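One structure is given here, and the rest of the page talks about it.
Note that one protein chain is taken out, while the other chains of the complex remain in position.
Lettered A and B in written order, each chain numbered from 1.
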Amino acid sequence: MLLTLVPLILVFVLCGAGALLGFVLPERRTPALTALCGSLAAAMALLAGANVLYGSPFSGQLWTIEPLGTLAVSLDRLSAFFLIVAAVVILASSIFSASYLKRYAGHHSLRAFNAGYLLLIAAIVLILIADDVLSFLLAWEAMSILCYLLVNFEHLRDGSSQAAYLMLATGEAGFIAVEFVFVFLAIKAGSLEFGQLKTALAGLGPAARWGIFLATFFGFSTKTGLVPLNSWLPRAHPAAPANVSAILSGTILNLGFYGFIRVNFDLVPTGTTGTGVVVLVVGTVSALVGILYATAEGDLKALLAHSSIENMGVIAIGVGAALIFAASQLPVLAGMAFIAAFYHMLNHSLYKSLLFLGAGVVDERTGTRDLDKLGGLIRLMPYTAGLFLIGALAISAVPPFNGFVSEWLTFEMLLRSVELPSTSLRLLFALCGAGLALTAALAVTCFVKAFAMGFLGVSRSEAASCASKAHKTEIAPMALLAVLCLLLGLLPTYVIPVLDQSLSPRIDPHTVQALVPPFFAPAAASTELPPAFLADFHNLGAQLGQRILPGRGLVLLHRGGAENPVIFAMSPSYAFAALVLLLFLAWLVFARLARTRKLARNELWAGGIPKLLPEMVYTATGFSNPVRVVFDAVFRPAIIESKRETVAVHFRTAILRRRQDIYLVDRLFFLPLAALLRWIAGQFARMHHGRLNAYVTYAVGFLLFVLLLGLYS
Amino acid sequence: MTVSPPPPAQQRMFDTTALATEVARRFGTAVTRTSENGGAASWFVVEDRSALVPLCRFLFSEAGCGFAGMIVEERNEWNLRYLFLNPGCGWVYCILRLPLSTRTVPSISVPVHPADWYEREAEDLFGLTFQGHPRLGDFVLHDQVWQEGLTPMRKAFDAGQTQFELRPQQDWRPTLVVQDPGAFAMPVGPVYEGGIGESVHFLLETVGEDVIRAVPRLFYNYRGVEKIAEGKSLWDVLLLAERFSAKSAFAHSLAYCQAVETALHLETPPRARHLRVALSELERLRHHAGVINGICRSTALAVSESHAAIIEEKLLRASAAFSGHRYLFGLNTPGGLRRDFDSEATSALLRSVDDALQLLERLEQRLSYSSSFLDRLEDVGVVSPASARHLNLLGPVGRASGLRRDVRRVCPYSGYQHFQFQVAHEEEGDGYARLRVLFAEARQSASLIHQAIETLEPGPLCADPVPIRAAAALGWVEAPIGAAGHWVSFGRDGTIERYRILSPSFRNWMGLHVAVEDFAFQDFPIILSTFGLSATECDR
Partner (left out) sequence: MSFWFWHGLRNGIQSTRYPHAPETAPGVTPGRPVDTQFSSAEEAAEAAAVCPTGAIHAESARAVVDLRKCIWCQRCRFGCPRPLHWETSHTWAAGSAARGAASPLGSPFGHSLHVMVVDAGDCGACLNEVKQLNNPLYNIHRLGIFFTPTPRAADVLLVVGPVSENMKGPLLKTYEAMPEPKRVLAAGTCAITGGVFGRSFMSHGGVPSVLPVDLEIPGDPPPPLAILDALLLTAGRAKHSTLSNPETAPSPDHGPRLVKLP
């Protein structure tokens, strides 16, 4: 209890003190202060989260406001999971701030940044521990506004304020929807506390549940960035400083899911397949739209932002599948789908913040994020390149990194749709599976592009050719995240029980048994596994490491019924060991050969031209253009400038065709909406013709209407 | 998509006297007519250099002349000859004489677009600057190898020198035209295409997927033929004329011999003329079979490619069996031919030609049924008739775009006027039209070989030798790729003073860019093969 409470209090103390101290200390010390307070606060949060996850939940009442009710805090295992994820990301980005922030020294107010950044950390922690409607909403609103301020930090840059404002506006629209739900729930239950809400609302009818679901899904999706509420996301990320981007992507997006899950699983479980279908479909569409735009994008940070939309889509697919499985009375599958979604959320937070930090370093050292102008950075900043590569491999779901495990689990979940009773649902799952497959393939293209165009080949601009190495405090947090990416990819059997722990008791207790069979348990104790099954896997070496390693085993496995004992199985750990062994053998052979054979290094073969010039190599736009051409119907680029210049009639001097995409969501959703609003406003404008008696008539008419309404009710 | 050339002005037909009258009316004393050549062609001397551009514009866009090339001669003054070919009155020369100290010349390539590359070449090799030309520098002498300001075609430059300092320009950058965001220039070559391709370097300007523009970078094969010919005897230059572009060796040696014959007033005997026609057409037939083979290869239709390759090799063998050389080297000589052929040899040749023609016709028929093949040729690499006229495209390429120009008809040589043949032409200007023209010309060639050999009469094979005198003349032929001209000018010592090759490939390479705009990358080899270009013929 104390071990949870003290660190939590320390988080707020550190953040508050740090924010104030920033205004006292000289400004050149501010980056260090931000880094110190931020990372200490993150460490405290980590401690509290870990303590809850492995110990007991914590809850406490703050104070009671008379007419409203009691304000309470609590940290259950669900929030503890989110808290840990947030803490890791914040830790990394805080350390990163130490040298990264120096680029703003002199022309931006670092004190303001320091205050905003630390308060944002406090707000995030507060959201996660809030146990009543009021503090949750207040913390949420504080978080939104702080995000707005931080994204708008470089407010002088083109489009920065616009992006931040769009983010704020979208967030507020969602907030209003959420607020209505909470107020409705609080009135219904007569209490502010979540605990009481839950018990009081057990008997809510399906229509109300649907309403709550729709409102909260809408509201929280504005933060999660699911289609169609994500048009702020690819704008806000490039505008924000890299450490804020990392937090936005690694933490704030997750908070959307936290809110959604808190309401729709904890407080008022939906319990219908329909809700799951909505989430699943929205998730698939988001994943596809996200990755398509990411592949076509040329701005490194915007690319990562689009890819966040994709990843949120993948998580939503997991959540949607879980909802459907749960409503179809398949609790184990629902549990697995949840685990897949949570695993992916965890992974995404890690590799996306890693990539954002990497993009931040590139931006800082070259002054550009335009992939068309980068290239060849691997020679100038090898560590950054290596770590970015790990992030890119992880996000492309390449083993042995973490993205592979969660995406694989999500796929397997979708394939389990065979157990669903309804054919239309199975068809839907199949379609979503196909969509996810396309997404996964495009993700590889996208990150091959991001890495290769950024770091490999020839530098395509002056700026990229004179970049300098990243600072140690920038490399260290990235390295931390990269190591976590590898570990989470190697040891899923240790991660899954933790996720299971954080999700219990909301999911079926058999889930972890079904996913991670206890191969490491002493033979006598493993009564859960049939002997024949155990023998089979013994022969395969599943028990390799028994008595040396702790845990249940290293094989991930879905155990079905008697006639189908193994539905799927894999072991990234053993596979990695085998891979390392094979690579070592290959290296041995090569080393032997190299002793007798001369290794010749030679220039790149380019058809015999003297030198491959920067204008002769593929640009990022060129690399992804095939995708653009194939998906032209989605992008529908508008040609905004087209010219063909010639001198003296026939000598061509310039051919230029500049295209601009209007973001799909804007095109299909916001622009028509804006047009509709404008049209409505136009209709109303007709009433303004300046005749006084007409206005009096309107007023009297409205008065009558209100009176009639009053009489009627 | 493509920049459309301006509509042609009202064109009139002129004969020699009408043209002279019209020029006199328009330009008065600024342009005078000379009788240097004995009145066989229209020679105009531009007295006032400001009249050059209007005169050339008048000839090109009003008098219906095609631009045939530019010949720069350095004597005791600059002597620039602008060559036009008029269907009504034959060759028209505009001569501009400038003192040797002059470095700038008015550029005519704004009104006369085909002059573009000629002026660039002269700028690179003679150091003349063409005022008003928008794109000079880095042409024949690549800036990555040579320094600026080297003028190898000047008389003072010693062609034989092998040791001189090269100062490549390190900061060379290609001039790129496509400015789309993310555009880049994909380099191809000069060593590419499985190696068995000529050395050409292309920069394909693209934003990925589709190529917006392709710019060839030529002259990798430049061996300075025109320069090393200077000071050589006419027999040695004959070897050069034959060997600078072997695929049309006979045509070029014929043009050279005709130039010498005109300059020295040699009368070729009829038997030699007939045999020359037969050999020229044999070469055209073989050349076209080779181009058709290339087209089949570029479309990856393997059986047809093999079929065409067999035809080409059979014709090569027939050439060797007939003449002793697979590429017809060593046959032409000023005044006639070096060797005679008996009737057994000629009838064997006719049999081989008939065989080859039969195979070609079968190939043509099959290809016209192969939809996948036609899909890749139709509407690919289109050159509109207007563009073709504007760029003066030559040979089968021009004729496939509706230009019915063939010097065998317009200015017959070697007795072509006595034979029956049609000038094959198509209107569409796409890859398939070019293929059809090639087949039609191959048929005409076979028929011409028959006519020439069947009307062969016994007689002498070579004119009697005459003394060499200081004179200059142009010889021209319709080479397989298009009209070629060789300008030979003898010095007082009887050696060649200036040798100029107006090669058809040079012109068609210049026009290639209109066919390679906005196309899919995979069509590139197809467009290139249908043009049937030769880099070595262009480079010299």
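Here is the rule we use: a contact is a pair of C-beta atoms (placed from the backbone, for glycine too) under 8 Å apart; a residue touches a chain by one contact, two chains touch by 3 or more.
Everything quoted here is computed from the prediction, not taken from an experiment.
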Looking beyond the chains shown, say which of B:26, B:57, B:97 or B:223 touches the absent one. B:223
I'm checking contacts with the chain that's been left out. Which of B:76, B:372 or B:420 qualifies? B:372
Considering the complete complex, identify which of B:73, B:180 or B:198 is in touch with the unshown chain. B:198
From B:301, B:433, B:446 or B:463, the answer for touching the chain not displayed is B:301
Pick out which of B:103, B:265, B:338 or B:404 touches the chain that's been left out of the picture. B:338
Note that chain A touches the chain not displayed via residues 598, 600, 602-603, 605, 607-610
Absent chain, residues of chain B that touch it: 141-142, 144-146, 152, 157-162, 164, 166, 190-199, 219-225, 227-228, 235-236, 239-240, 243-247, 249, 290, 301, 303-304, 306-307, 309-310, 312-313, 316-322, 324-327, 329-331, 338-339, 366, 369-372, 534, 536-537
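Note that only the chains that are shown with their structure count from here on.
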Cα-centroid distance, chain A relative to chain B, in whole angstrom: 64
Any idea which chain A residues touch chain B in the complex? 298, 372, 606-610, 612-613, 615-626, 628-629, 644, 646-658
Would you pull the chain B residues touching chain A in the complex into a rising list? 3, 5-6, 109-110, 113, 116, 132, 134-135, 144, 168, 173-174, 176-192, 201, 203, 205-210, 212-213, 390
